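So the structure is just underneath, and the comments pick up after that.
Every protein chain except one is present and positioned as in the full complex.
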Amino acid sequence: MPVARGHGGPSVALQSSAATVNRPPLFTLKNCNQPLTMNALKVAVVGTGFIGPVHVEALRRAGQIVTGIVGSSPEKSAASAARLGLPKGYASLADVLADDEVQSVHIATPNELHFEQAAAVLRSGRHVLCEKPLAMTSSQTAELLQIAAKSGCVAGVAYNIRFYPLCHEAASRVAAGSIGEVMHVHGSYVQDWLLRPTDYNWRVESKAGGELRAVADIGTHWLDLVQFVTGRKVVSVMADLRTVHPNRLRPIGGAETFSGAAKSAANPPTESVRVDTEDCGTVMLQLDSGANGCLWVSQTTAGRKNMCQFEIGGTEQSLAWNSQSPNDLWIGNRDRASETLIRDPALMSDSAAGISQYPGGHNEGFPDTFKQMFRTFYGYIAAGDFAATAPFPTFTDGDREVRLCEAVLASHRERRWVDV
Amino acid sequence: MPVARGHGGPSVALQSSAATVNRPPLFTLKNCNQPLTMNALKVAVVGTGFIGPVHVEALRRAGQIVTGIVGSSPEKSAASAARLGLPKGYASLADVLADDEVQSVHIATPNELHFEQAAAVLRSGRHVLCEKPLAMTSSQTAELLQIAAKSGCVAGVAYNIRFYPLCHEAASRVAAGSIGEVMHVHGSYVQDWLLRPTDYNWRVESKAGGELRAVADIGTHWLDLVQFVTGRKVVSVMADLRTVHPNRLRPIGGAETFSGAAKSAANPPTESVRVDTEDCGTVMLQLDSGANGCLWVSQTTAGRKNMCQFEIGGTEQSLAWNSQSPNDLWIGNRDRASETLIRDPALMSDSAAGISQYPGGHNEGFPDTFKQMFRTFYGYIAAGDFAATAPFPTFTDGDREVRLCEAVLASHRERRWVDV
Amino acid sequence: MPVARGHGGPSVALQSSAATVNRPPLFTLKNCNQPLTMNALKVAVVGTGFIGPVHVEALRRAGQIVTGIVGSSPEKSAASAARLGLPKGYASLADVLADDEVQSVHIATPNELHFEQAAAVLRSGRHVLCEKPLAMTSSQTAELLQIAAKSGCVAGVAYNIRFYPLCHEAASRVAAGSIGEVMHVHGSYVQDWLLRPTDYNWRVESKAGGELRAVADIGTHWLDLVQFVTGRKVVSVMADLRTVHPNRLRPIGGAETFSGAAKSAANPPTESVRVDTEDCGTVMLQLDSGANGCLWVSQTTAGRKNMCQFEIGGTEQSLAWNSQSPNDLWIGNRDRASETLIRDPALMSDSAAGISQYPGGHNEGFPDTFKQMFRTFYGYIAAGDFAATAPFPTFTDGDREVRLCEAVLASHRERRWVDV
Partner (left out) sequence: MPVARGHGGPSVALQSSAATVNRPPLFTLKNCNQPLTMNALKVAVVGTGFIGPVHVEALRRAGQIVTGIVGSSPEKSAASAARLGLPKGYASLADVLADDEVQSVHIATPNELHFEQAAAVLRSGRHVLCEKPLAMTSSQTAELLQIAAKSGCVAGVAYNIRFYPLCHEAASRVAAGSIGEVMHVHGSYVQDWLLRPTDYNWRVESKAGGELRAVADIGTHWLDLVQFVTGRKVVSVMADLRTVHPNRLRPIGGAETFSGAAKSAANPPTESVRVDTEDCGTVMLQLDSGANGCLWVSQTTAGRKNMCQFEIGGTEQSLAWNSQSPNDLWIGNRDRASETLIRDPALMSDSAAGISQYPGGHNEGFPDTFKQMFRTFYGYIAAGDFAATAPFPTFTDGDREVRLCEAVLASHRERRWVDV
């Protein structure tokens, strides 16, 4: 907690002015019109669930060559490779790492496997892009940071929401000082797929997904996003979490629900399990500039399929964005009409235009964020200067998010502010 | 803090089911088609600023007879009476109370005067409707509760936002169990009229407006609204507040800004004053049912002129409402399309239809909330059964809000959860 | 049809530039802070249905004195007067005109009565404000124009939608040249209260309401609005209308449906009647500047309770407005973010701010349009210069709308463009 913050009442001004933020310029895709064949790396994907195939498609759109995929068994690998039209279904990660052709590996497996797999990939001398969270604990992420530093390879974490072009636009505007100094940030990330006690997924059990669930699964996206847009770090949190369904019915045999739940006619036998991860909660936060704010997160809000939104108040303008209408950025003005910027390469900053490939009004969506994240990741690799500031979320960001989550959990349990 | 809430992690279920909420049925305006002349009371209004004339107009629309108005000087009273076409400009409150014709008094003066004026009106044996906050301290509000109880008169507090018909509709749906059990509540109340350090109003100084500002001025509306809609009480709060402009420029001589600021060409001389009231902040909260949630409040968010919004998550449905589009109520569903109910007497519950006088699609607005609040207040008086549950915010609500504010301030200062 | 318009293909440019539009400045309410008692006129209202009481309330809000009301029988007059708290329930219009106290009369009766009643009021030397349409035929409206001219009195028609402040704002922006030259205009007015063949109202029969229904009842509001905003006249129309329910069930005994339909439990006996008025249709149009556009009108679109919207394309900017969110004006830009102006007296033109009485974010609605129309009408009378351009819709506008409707009907029947 910063020294300057007073306990005697609401009395502390922002610590530093926007002018003093020493922020490296955002990388922009200078090479986006380079022939793809010159950039293309050969990439393998680990994980055949929902998000693995999303990576495969986006890698192809980003001009990379996908060598194959690996699942939890050779059979699953083969089936997935066939379905996705990939040359190889690997037998195991070891099999992947034995394939000399592979230059980079994407990890899209359950959270508890990330640490070991990412470490193995880096130690094999390959670039790695890991799904979030980077690992289960901050000691793991700290170790990964060291491994990555030694490896000389490029290591990223898949916080894809940043790659909605208007999130880059928001970041550009904050960095340019357009909205003045950031005073406050608030928002929410809400879903409804775990609304009922009959909804079940491996993530609800702390053993597989970690002790935090809603915050770690979606809240962490929001926290990464807001820190990216403001260029500021969360330095202190105060959390209050709730498990509204302390018992859930688990299908015996392992079926999961994810959106398709409503359609499954069959009702498999279930057993009641104790759930110790949170369904929803609030995180109050303070940024390193003294700005404050809060996040509301929930996986039990009927009708909100997947809504991530933020509002940032600056001393000159505000910015608001919502993932359900991601092609609109609201710009709040005090003394004249407020504005809504439609995603349009002709009207955005270079960094936002660089990750936007369709003309204004031709809306881009969730799949495009992965494509742009990978274009950026592999564009950076192709540029070759790994000392340059990375334009994608790195292991440093991944480590920060895990430490943030630990602070959130400690704060909730101890019912007090906890510094990150 | 309720005993049942665990410190060891996120583990507490909702305490009680919707079925056990013993909530009196909402009063509905049964007499709304009665001849107005049978109901009309003679009412005086105290206060000639922004909100006093709003009361005068709404009282007339609600079929009451306004005898006159009183301001901070006989001259102001006379000028205001002339402007509003009222028979009398009273010299003082004493002058009002000496007018035997007056049966009810509305108090629309600065906060620090409410206590004394409300007490005087009640002691004179007249009904009173006081602007919020009811008083400056909970000892004052406790005293007013006693005075009101002894008086035999009807005593209300002007939390008008409840009287948007769709807020009544939301309350009806919660009470009827349509949304299931309330699990969580979150929302915000944001404005921009105090965005700049050059914006000034008497409320920024704690002496005149109280030690809390944004929370007391607008946050308290949200807290009243959410408790009204859920039928539940906030029992514990954890707050974090910020004064982003610790110094503001006060016009020498007393001009105020309120929305019209942008147009005033003249720049009066100013002096810098230390501001000790908050510009923005978060209040985490817990309801008596175990539901949790949070409120974000700000008077420094550019482009948000006056936006109050809430989202309530129930075990079956969600509800969301926003004062900038008050004729829409969003109803969130998990397993089918979500709904937007347009304010329409033909499609709403009796209590909501009872305070809605124009057909669907003919939108009603802010001025109509005062009309409906007064129709309800005077309808209740006309019905004559003062033992019946009041269908408007009473001094009990006003007292609760002041105690809530005190808990918010204590929580912020002591950086801990505080029970109400 | 203007000579300049070519038949050989799409080839005609706009006839005249914005700079040459010689449009009188809009009247603004200079007297709005004048004491009301100096302006107040004594006004009687004719009509006790839905809209008569709307006039009564709005007249009071506008600071006028309502002497009484008259319905289709002395009993209805008395009952309505009692319900509204009015001094007098007149026996008849003759009774109203015999009341020397009455200075102005509002006509809110079925369409077929307007002509005779408006003529009688004017001939008695009183000001008149008549609901739309002004009369049933253009020969009637022509006669009324002459009577009004001779009378020396002020004569208005109640096209209230103009009086949403942001419609005035749009007009001010067009007049000031902000949007450049108007190139095109399109929009719609849609409702759902006559969706089913079991929905019935006197308006569906041509005998009572006129041969046009949807166009005359709501389309005419849109046409007035768009001509007001653009400052241009519709000079040619091409219409295509449809009666989707050629038979409707009429309740025997005369009950009507209007929004409350869904709630009436009782099903009165009905008889099938042939309906010869249109349920919906398109009107293509040309303005006197050469701009073109179209209107879609419907009373059978489920879910659209009462939605009137327009979009005006100028050579520099566009403007769009929708009566379901009347406190927002969309301003379209090509080379920068588009804007949404929230109704806010501090941010609008003088003419719009003059009819807007609540701060930004405190939304105004349908009832407020009547208040502002009447403030404007009586403000103009109080100003006393009847040679000045009237800031409200006059009998000239009312006459134009009836002639427009006749052109629409002729165009539909003859399936060709018809000049107005």
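Order as written gives the chain letters A, B and C; numbering starts at 1 within each chain.
Rule of thumb we're sticking to: a contact is a pair of C-beta atoms (placed from the backbone, for glycine too) under 8 Å apart; a residue touches a chain by one contact, two chains touch by 3 or more.
All figures in this text were calculated on a predicted structure; none of them were measured in a lab.
Asks: Which displayed chains does the hidden chain touch?
Replies: Counting the whole assembly, the omitted chain is in touch with A, B, C.
Asks: Using the definition of touch stated at the top, determine which of A:125, A:152, A:268 or A:359 touches the missing chain.
Replies: Candidates A:125, A:152, A:268 or A:359; residue touching the omitted chain: A:359.
Asks: Using the touch definition from the top, which of B:204, B:238, B:280 or B:341 touches the missing chain?
Replies: B:341
Asks: Kindly state which of the options C:117, C:188 or C:306 is in contact with the chain not pictured.
Replies: Of the listed residues, the one touching the omitted chain is C:188.
Asks: Determine which one of C:160, C:317, C:376 or C:394 touches the chain that has been left out.
Replies: C:317
Asks: So which bits of chain C touch the chain we can't see?
Replies: These residues touch the chain not displayed: 7-14, 179, 183-184, 186, 188, 190, 192, 195-196, 211, 238, 240-246, 262, 276-282, 284, 286, 292-294, 296, 298, 300-304, 311, 313-318, 330-335, 338, 409, 412-417.
Asks: Just the residue numbers, please: which parts of chain B touch the chain that's not shown?
Replies: 329, 331, 335-342, 346-347
Asks: For chain A, which residues lie in contact with the unshown chain of the complex?
Replies: 33-37, 40, 50, 57, 60-61, 63, 82-85, 191, 193, 258-263, 304-307, 323-327, 342, 344-347, 358-368
In this text, only the chains that are shown with their structure count from here on.
Asks: Using C-alpha centres only, name the chain that sits farthest from chain B.
Replies: A
Asks: Please tell me the distance, in whole Å, between the geometric centres of chain A and chain B computed from their C-alpha atoms.
Replies: That pair's centroid distance is 39 Å.
Asks: Can you check how far apart chain B and chain C are, centre to centre, with Cα atoms defining each centre and the answer in Å?
Replies: Measuring from centre to centre gives 35 Å for this pair.
Asks: Would you kindly tell me how far, in whole Å, the mean C-alpha position of chain C lies from that of chain A?
Replies: The separation of the two C-alpha centroids amounts to 53 Å.
Asks: Which residues does chain B have that touch at least 2 chains other than itself?
Replies: Within chain B, residues 262, 304 contact more than one other chain.
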